[in-house]
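With one protein chain removed, the remaining protein chains of the complex are shown where they sit.
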Amino acid sequence: MTISLLLILLVALPFVGAVVAAGLPRHARTSAAVLSWIVALASVVCLIVLWPRFQDGEILRLDIPWVPSLGLNLVLRLDGLSWLFSALVLGIGALVVLYARYYMSPKDPVPRFFSFLLAFMGAMQGLVLSGNLIQIVVFWELTSLFSFLLIGYWNQNPLAREGARMALTITATGGLALLVGMILLGQIAGSYDLDVVLAARDAILADPRHLWALGFILIGALTKSAQFPFHFWLPRAMAAPTPVSAYLHSATLVKAGIFLLIRFWPVFAETQMWLVVVGGAGLITLVVGAWTAIFQHDLKGLLAYSTISHLGLIVLLLGLGTELGAIAAIFHVVNHATFKASLFMAAGIIDHEAGSRDMRKLSGLFRFMPITATLAMVAAAAMAGVPLLNGFLSKEMFLAETVAEAGLHPLAAGLPIVATLASAFSVLYSLRFIHATFFGPAPTLLDRVPHEPPGWMRRPVEILVVLCLVVGIAPALTVGPFLRSAAVSVLGLDLPYYSLKIWHGFNLPLLLSVLALASGVTLYVLFGRRIHAGAGGGPLAVRWLNGGYLFEKTMTGVYRLAEAGTKWLGAGGVQQQLRAIILTAVAAVAAAAIWSGGVFVAEMPTPTGSASELAFVLLWLVGGACAIAAAWQAKYHRLAAVVLMGGAGLASCLSFLWLSAPDLAITQLLVEIVTTVLLLLGLRWLPKRLETIKVPERLQRRSRLRRRFDLVLAAIVGTGLAAAAYAIMTRPALMDGVSRYYAEQAYALAGGRNLVNVILVDFRAFDTFGEITVLGIVGLTVFILLRRFRPHDDSLPDPSQKRRQAAADRKREDRAEGDTLKETMLVPQVVMRWMFPFVILFAVHLFLRGHDLPGGGFAAGIALSVAFVLQYMASGARWVEDRLEIRPALWIGSGLLIATLAGVAAWMFGRPFLTSYFQYAELPLLGRVPIASALVFDLGVVILVLGATVMMLVALAHQSLRKPRQTETTDKGDGR
Amino acid sequence: MSARVLDLGLTAALILLGLAMVCATFRIIRGPRAQDRILGMDTLYLNGMLMAVVFGVRTGSDLYFEAALVIGMLGFAATVALAKFLMRGEVIE
Amino acid sequence: MRRILPHPLLSLGLFAASVLLSGSLGAPSLALGLVMALAAPQVMRALRIDPVRVRAPGAILKLAGRVAIDVVRSNIAVGQVLAGRRADRVSGFIHIPLDLRDRYGLAVLAIIITSTPGTLWVEYDRARGRLLMHVLDLVDEATWIETVKQRYERPLMEIFE
Amino acid sequence: MTGTTLPDWLAITVAILAVSGAALSLLGAFGLVRLTSFYDRVHAPTLGATLGMALILTASWLYFGGSQGRWLPREALIAVFLTVTTPVTLILLARAALFRDRTEPSEPEEKAVPPGTEASVEERR
Amino acid sequence: MSGWMEHLIIGPIVLPLAVAAGMLLIDERRRILKGALSLITMTAILVMAGILIHESATGAADGGDVARVYALGDWAAPYGIVLVADRLSTLMLALTAVLGLCALIFSLARWDRAGPRFHALFLLLVMGVNGALLTGDLFNLFVFFEIMLAASYGMVLHGSGEKRIKAGLGYIAVNLTASLLFLIGVALIYGLTGTLNMADLAARVADIPGQDRGLFHVAVAVLGVAFLIKSAAWPMGFWLPSTYSAASAPAAAVLAILSKVGVYVILRLTGLVFSPMAGASAGFGLEGLAVMGLATMLFGVLGILAAKDLVRAAAFAVMISSGTLLAMIGHGGTGSLGASLYYLVGSTLGCAALFLVAEVLERGRDAGGDAHKAVFDDEYRDPFDDTERNEPGIIIPAAVAALGGAVILCALMIAGLPPLAGFIGKAGMIVALVASADALGWTITAMLALSSLAAVISLTRLGVAAVWVRDESAPPLVVGAWEAIGISGLLGACLLMSIFAEPVLAYADHTASWLTTPADYVGAVLTGAGR
């Protein structure tokens, strides 16, 4: 139980701390630091408490189910390797926190910094303690995320932002690959549990998919540990505050990749792919990193490339696939973390106190900050692999391994040479780091006098340097047990022989070591000055190897490609979009027909030869001609197109009539009348198009092509639809569909004879309910839109007819302006006004008879609105609105409410929504009269239709009135 | 016999009205000016209505009467709107 | 009476129309007609439209008969024109001075003239009381003026003024 | 075709009425095609709108009266409304055409714009 | 049928409608009242959705699944229209309710003042979506689609402005075309089978005579194209980015669900009509769906990379999510479907949240931009105009940090990075795809990874530009309290479904298996009570 608690604490404490820190006030620098410090220390304590539990390969586990169905559980799993890494994370974390307290400026929002730092620490903990493949990915990505935030902490600095983005992009890409790899691995192994996977080595290797899994995992690991060719994000990440660099980019984050490699080393180490990819990447990274580091002028840049190189070294060790190599790798991880973190901190101190990190500006700092200088020198020596320091030990092991490997494989023959070369480089840049910074004349280019940092800022460096020394001198006593337990958890209990001694006697590795030291020093003496004067970045291949530059290039390329792709795959405008849709529809239909092996269309029946069909043919001769002519005229003769469309509409109305659908005919006719009026109201605000406008020849040709294409497309659509219609019409009538029920039950159960209407207000009343809602919404939207309608300048003035008539009226003395209109409308007005009650009467009839005979609420509503429109047309909006209260919004609302209430009323009888009720009432004088509750629903329909239609028409009509009094809103259209 | 004559006559009437509609359509398409088209439209509506009536007679059904009435009573609203647009450039003032 | 039936003629018309629309003479149909005849004219009150005052109801019938005959006659005449029998005809505009001033009278006149094939009400100048008419078969301007004034305008003035 | 109970004479009358009404309408519509000037053409459809309509509606009335005993002249409604409304369109149309011809005479075939009406001279410029 | 619980299922439709209708009768100046009303309504809908989903999750007493059927007008299916609340529809219902409530709360800060009748339109939109989700009838589905679209036109155009109107124009044109295709498809299906009820259709599919089958497939293809337009599949979804990025933020957030309704219908129909029990039609069109989905994903990837602001990126993210779902439906299989459903919920919430966050972040940015000018400088001033129009109400402190965090959470959701629901969904899908081990599965996996990558790249780029790069001269970022609540509501939902991933995923998985065995659904609908 306590173990579980401790395990949880190990991961959770940092996160809790992060949340608390985030809540601290902006300037609470010290409290945040203290909090983080406590968190780190407490975690370390937990870790120490757990130490006695396993030194011989035992594993502590805690399973917390999260998404078991995906195999994703939180499995906290602590073994020797995890412990070692966890110790690194927490220990260096604690030191960095201390350091950061003094490093960070009080001007920055420091609590946020600590919050991110702690969160990152937690993510790392989660990663190294992870016992589940997917959990690894989860925390892996979290480390990427928090490193992104930390790198970009100084977000006012563009370099920081760029660096953060680049780091995230690269590592998140790796993370995605890792996810796929892990899932694949888990599926091969049959479980996502780490222990199961590690135990299933043979099964995994037997499955050919393991190569894929390994490939994806390697992408993840190599990107994170900044291996060539993904290394470039690391130098860019140096824009982060130095504590971040010290923590993330030397000790922890970049080691996550290494951790992963070590974790899966037992499974994959012997595959060919592992050797080639891991070994190769490590080797190249080792050399390239070291070479590039030589030419950096920025202290942190130098350290960054040196880190890359050392990571390459570790990866190479792992890639060798030997057990000793693995042990050496683990050892170097620890060593590198100590000396590199201290070096970063030292560089930070220099930056902090001297105001620059540029080695060309720095010089002779020893006299200003002797203690720091000494510390840095020791750490740098460790980095260079000077004996009696920890770096020397692991480097010796490395050289020994390369030598051993060289004997095993002809391809590896060159390994020792390359390794020595790289070591020489590392000596060279270490020397340069120290010499350029601390020695020589006092600096002249600095804008302040450097001095020693506050003592507590130096303390972490001191601790780390002491560690370097202690480990370097007495490795077996200090790091030995930890290294062993870690190695055991990777390699099992029967470890190969290795010795953590300083002196192994004179052997080849020692020789190489000395050679490297010597040549490094020599090279510095020979070329140091020239390197110092160089332009930075270095000669030779370094520039084109500048991955950062390539990355930026690639990203711009990607953006450009994406833009081009979006344009190419997308549509420039509505027209193209519609064309694409129609094309797709045609293609889909064709594909469906092919998929199902064709579409059956009946043989053409012999014409019945009935003469009355001739009339029908004539009718559609008219309709078709109108349709085609409308299509042809719609561009230049818009009024003609409206008229022609009316013709086509009339033909379809008459067809409905002909083919036994009087309801449809009535409704369509009414709708058509209103639509015509609407279109004309709209036409007033559209520009006239004249055939005389000249279009450039080139455009003309293009549009001609397009038209031809559209013509073909339109013909295909028409043919297709006609064929489908024909195919259905020639099939036998449906006798077992839902309609049979309607025909049989409409009168008995719903009390109506007009089946269409009964369907609309009873069987499928919900459709009608929805349909009137649409109408209501549209009414509202139209009103909303038109309230802000701003006519274009050239449709602002009155239409020319109106102006000319007004001018004519003004010419004559016995006439006032507007007389022409009055006289013209004299007779029509009389007729149209007197039609009003008659149309209302007609509407009432349509409404009342709807249930039994053609008609119904919708037709009645539209007829009513036509009555209103007639008044508007005859007498103008003001005349009407002075006399009648036109409140369409109110009508829409009440119509909807009435319809809803009619539906809800059924609840009171325990019936579902919209259940209708009908009864024959015996009334005095009138006799038997059917009373159906559906009528109430229909009443709602009438009111709503009236409201919505009038709303549309009136809102449009009001636009002409509004112009002259622009400041005033005409809210007559609204229901207020 | 009488049914035959009646049917024949009504069919002939339908065809004649259809032809009338064709004539009207000719005027709509041909123009040449907007007023001609609207006039054609008016005629089209008229003949369409008559067709509806004759059709009702032919099928012996009273159900088509309303449709004809709609054209007769309200069909003019569309043409009036068109004419008004022609006359004033605006339908509702 | 005025209150309930502001437009008696309209109410009558509405009643008739309602019954016709119902297509039956049953009690519900008559009741509905009655209700509509009483209710619908209320909108006219809202629109503030003057009721029609008919002074000589008998003249209406006479006029109607006359118009009916004229319509049939001119149908035949125009039919002949359209059938191509009258190649020599000329059409043209005529100005007719009118004494009729009542709005409804003018409206009825317009309907009569326009409904009669061959004649078309085109423009009415209220200030001068002058009607512009188009005639398909313009034989003699004076005859046309006389016809309109005598056959239609006089009875209309009788009815409405 | 349910109404077969019609007496012969009535059936024949109905047929004749319908055909002649339709023919009259056709004649009117044909006028639309044949006549050359707009002002002439306006007259043409009146044929169908008056006598043609009347004949056909009578046919309908007789038919329904004879076959279904529905002697209530519902058709009269159509007749009345049509008679009342057709002039509205025509008047407006003629007026609009006249105005357009006065101000923008673009069709050479349109002749005889009425003289002496108000402001026509000025407008023509 | 007894008790008010029976009528619960229609509540999400009738309640917003009735309230919206009632609001039309209330003076537009009583904004607080209206706001309160719609808030109460949305909360009530959420509660109803909660009850329904709880019922689906716990199942019937005898252990089977629950598909609550409500026969409107008391007409039994297939004669009347039925509403069906099964696992899938209640899930979507709940999602809509959460989304709607949060967007509504967000809009209370200031958007509800940008144009008249906002609340009524908003409720009607929600009603349309709920109806489309619940209905069991094809034609009724059309009607609700139209309600939804009509209201969404209103919402897109809410606030007017040139950009909105231009985008709205294309949106309407495209959707009208889609509606026509929808009608053609439905009509053909009726013409062949004589029914409009989806369950009835599913029951009849196997018996369609051979000579009709080709035409039936054509009908479904046409119908499918209509739904694909609504779900913004390539090459029919070009309207989506411009529309969504032009729409006002709360509108865009709600619109995020609209494209998912298209996906929902496709899911429902493929599950019902082309299930293995469909005889010769089984599995029809799945390949096409998969290809469409992949193409859509690719287009979305390109688009999100090319996006120049967060709103546009969010719009393309919606497309990617649609594409992913289509591809997954095309891939088929219970495992993929379950994870896809989970992903559907997560990605919708994420995109919606991003729309809201982006609006707050970017509103100060182009103060001179057309859209905003038109919204808040109305030439025709409202009579109820007031000075606080441009203010987002009470302002909460620490806006930048909070917004930055919100952007990160949204990005995690959309890119599918751990530890949020986006990741779980994506991981679940990959698990299923990898397990299937076919070429299509691998292709989709690759596209999934690519889309995540693209989302990371794009959202960090744009997010960094929006949060970190702030002009000194730019107005300070402010977040209204309502806005903060709305955003955190959505993000909170994301967090909840990450933490309780297991039950949600289990629900989704169960839903997937329910979908693949349509016989239960058909049985529940066709034996439902009625007259």
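The chains carry the letters A, B, C, D and E, assigned in the order they are written, with residues numbered from 1 in each.
Keep this in mind: a residue touches a chain if its C-beta (ideal position, glycine included) is under 8 Å from a C-beta of that chain, and two chains touch if they have at least 3 such contacts.
Rule of thumb we're sticking to: contacts and distances are computed from a predicted model.
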{"item": "Choices \"Peptide/nickel transport system ATP-binding protein\", \"Dihydroorotate dehydrogenase\", \"Hydrogenase expression/formation protein HypE\" or \"Na+/H+ antiporter subunit C\" - which one is the UniProt name of the chain not shown", "value": "\"Na+/H+ antiporter subunit C\""}
{"item": "Partners of the unshown chain among those that are drawn", "value": "A, B, E"}
{"item": "Selected residue (touches chain absent from view) among A:Ala714, A:Ala816 or A:Leu923", "value": "A:Ala714"}
{"item": "Sole residue of A:Ser86, A:Gln296, A:Thr584 or A:Gln668 that reaches the chain not shown, by the stated touch rule", "value": "A:Gln668"}
{"item": "Candidate in contact with the missing chain, chosen from A:Val782, A:Met832, A:Ile943 or A:Ala957", "value": "A:Val782"}
{"item": "Hidden partner chain, touching residue among A:Ser105, A:Asn507 or A:Thr730", "value": "A:Thr730"}
{"item": "Selected residue (touches chain absent from view) among E:Glu146, E:Asp200 or E:Glu483", "value": "E:Glu146"}
{"item": "Those residues of chain E which, in the complete complex, touch the missing chain", "value": "139, 143, 146, 150, 153, 157, 160-162, 165-166, 168-170, 172-173, 176-177, 179-180, 183-184, 186-188, 190-191, 196, 374"}
{"item": "Footprint left on chain B by the chain that the document does not show", "value": "59-61, 63-64"}
{"item": "For chain A, the residues touching the chain missing from this view", "value": "572-575, 578-579, 582, 604-605, 607-608, 613, 616-617, 620, 623-624, 627-628, 630-631, 634-635, 638, 641-642, 645, 648-649, 651-652, 655-656, 658-664, 667-668, 671, 674-675, 678-679, 682-683, 685-687, 689, 696, 698-699, 710-711, 713-715, 717-719, 721-726, 728-735, 737-740, 742-748, 753-756, 759-760, 764, 767-768, 771-772, 774-775, 778, 781-782, 785-786, 788-793, 795, 852-854, 858, 945, 948, 952, 955-956"}
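By our rule, only the chains that are shown with their structure count from here on.
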{"item": "Any chain in contact with chain A as well as chain D", "value": "B, C"}
{"item": "Least hop count linking chain D to chain E through chains in contact", "value": "2"}
{"item": "Touching both chain B and chain C (chains)", "value": "A, D"}
{"item": "Two chains sharing the most contacts, counting C-beta pairs only", "value": "A-E"}
{"item": "Distance from the mean Cα position of chain D to that of chain B, given in whole angstrom", "value": "9"}
{"item": "Approximate Å spacing (C-alpha centroids) for the pair chain C, chain D", "value": "15"}
{"item": "Per-residue overlap in chain B, given as positions that touch at least 2 other chains", "value": "12, 14, 17, 19, 21-22, 24, 38, 40, 58, 62, 65, 69, 73, 75, 80, 84, 86-87"}
{"item": "Multi-chain contact sites of chain C, meaning residues that touch two or more partners", "value": "17, 21, 23, 110-111, 121, 123, 125"}
{"item": "Chain B to chain A touching residues, read off their complex", "value": "11-12, 14-15, 17-19, 21-22, 24-25, 28-29, 31, 34, 37-38, 40-41, 44-45, 48, 51-52, 55, 58, 63-64, 66-67, 69-71, 73-75, 77-78, 80-82, 84-93"}
{"item": "Contact footprint of chain D on chain A as seen in their complex", "value": "801, 804-805, 807-808, 811-812, 815, 820, 824, 827-828, 831-832, 835, 838"}
{"item": "Complex contact set, residues of chain A against chain B", "value": "610-612, 614-619, 621-622, 625-626, 629, 637, 639-640, 642-644, 646-647, 650, 653-654, 657-658, 662, 665-666, 669-670, 672-673, 676-677, 680-681, 683-684, 798-802, 805, 821, 824, 828, 832, 835, 838-839, 842, 846, 853-855, 863, 866, 869-870, 872-873, 876-877, 953, 956-957, 960-961"}
